[in-house]
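To start, I am sharing the structure in question, which I have written as structure tokens.
Shown here: the complex without one of its protein chains, the others still in place.
Let's look at subunit A:
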Amino acid sequence: MPNIVVLVKQVPDTYSERRLAEADHTLDRESADAVLDEINERAVEEALLIKEAQGGEVTVLSVGPERATEAIRKALSMGADRAVHVSDPALHGSCLLQTTRVLAAAIGKVDGVDLVIAGNEATDGRGGAIPAMLAEVLGFPQLTHARKVAIDGTTITVTRETDTGLTHLSATLPAVVSVGEKINEPRYPSFKGIMAAKKKPVETYTVADLGIDAAEVGLAAASTTVLEATPKPPRSAGQRVEDSGDGGGKIAEYLIGQKLI
């Protein structure tokens, strides 16, 4: 009966315009609607499928501002059992190393973790590195970019899918898994699920609760620092013609004019 922790992140909705704050070059979280990252819905779904087949418990973990509670509620209404939310103003502007350290400490608050399931890449940061970094810190094997996950006792096998093709992986639990886009179709929360989620326990921690000095996280102590950020001028529309039988020829003329063919 695997004890599973699913990592979920609240991200700016990709349909809205995403910006950086002018003052400190961090993500401007006010300017965009926030949603549970789509890939993390698939991570939750995979955890629920494992639980339905083998039992166990599913804890969702999110490190992020107050608003991340919406993402946590969504995961709980899909069917996760409980949640851990690390929320602390000191975390603002944290780098990948700091985020990894906080996630690892929070995972440490959950007893006897067998499996950590994350998304392969967040749509905002796009680091694609947190799952591997966590495996490094926790000393667990990493089975990342999963298209298929199977657990048999303490053996976990994963089909990894990346641009280079499929790789078949095997390791021993406890382990870190990250899921890819094609692993499953996440369920919609049912009305019953939404109601039940309201009563599920959510533990909230500050970084101090995790035994981390607040001065060691956040922008001022980050391992990377942004020196300058320049918005790109938006592209503007060029020529547009109606096709009246010669549209293909007109493109060819244009490409020749631009020395592209």
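The rule is simple: a contact is a pair of C-beta atoms (placed from the backbone, for glycine too) under 8 Å apart; a residue touches a chain by one contact, two chains touch by 3 or more; residues count from 1.
Note that contacts and distances are computed from a predicted model.
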item	value
Absent chain [UniProt protein name; select from "Ferredoxin", "Electron transfer flavoprotein alpha subunit", "Amino acid ABC transporter permease" or "ABC-2 type transport system ATP-binding protein"]	"Electron transfer flavoprotein alpha subunit"
Hidden partner chain, touching residue among A:Ala135, A:Ile151 or A:Val179	A:Ala135
Residue of A:Gly112, A:Gly153 or A:Pro231 in touch with the missing chain, whole complex considered	A:Pro231
Subunit A residues that touch the omitted chain in the full complex	14-15, 17-20, 25, 38-39, 95-97, 100, 120-121, 123, 125-133, 135-137, 139-145, 157, 160, 162-172, 175, 181-182, 222-232, 235-243, 245-252, 254-256, 258, 260-261
